[in-house]
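The complex appears here without one of its protein chains, the remainder shown in place.
Here is subunit A:
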Amino acid sequence: MIHFVLLVSRQGKVRLTKWYSPYTQKERSKVIRELSGVILNRGPKLCNFIEWRGYKVVYKRYASLYFCMCIDAEDNELEVLEIIHHYVEILDRYFGSVCELDLIFHFHKAYYILDELLIAGELQESSKKTVARIISAQDQMVEAAKEEAGSISYIIAQAT
């Protein structure tokens, strides 16, 4: 299973963290510090796996961002690389050629998409199309609610 997902920028800034196993706040920052130190310092030609505290961390760099997932030692590392790529492709489709800024200002969207992809540290959907459909359906519900709220507050504003 995937124990956590981490997005770290080239400068070591955290862009997304998702924990599927219990880590206290202290442990979380320690893990992030430790791993980003190791990963950011690895050369470009090396393999994408790090053995770490009895787990494996699979990471892949896309432009300025490192996508990292921590898995059990016996899990399939190559598949996790595919899952990371799967996630990136969905992000890319959603934002339209995604860049780091998209993930900073719309970080919550990145989380929503991840939640449609993974639950309990396991993959839930292999179709990018399905994920995109479910996300856009929920986005529409939010938009609809906003409009409604907007019109009500407009009426209230008018009335007073």
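By our rule, contacts are C-beta pairs under 8 Å (C-beta built on N, C-alpha and C of every residue); 3 or more make two chains touch, one makes a residue touch a chain; residues count from 1.
Following the convention adopted for this analysis, contacts and distances are computed from a predicted model.
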Mind telling me which option in "Actin-related protein 2/3 complex subunit", "SRPRA protein", "AP-1 complex subunit gamma" or "Translation initiation factor eIF2B subunit beta" is what UniProt lists for the chain we can't see?
-> "AP-1 complex subunit gamma"
Contact residue for the chain not shown (choose from A:Arg15, A:Arg61 or A:Arg93) = A:Arg15
Where the missing chain touches subunit A, by residue = 14-20, 22-25, 29, 32, 43, 45-51, 76-79, 81-83, 86, 104-105, 107-108, 111-112, 115, 119-120, 122-130, 134, 137-138, 141-142, 145-146, 149-150, 153, 157
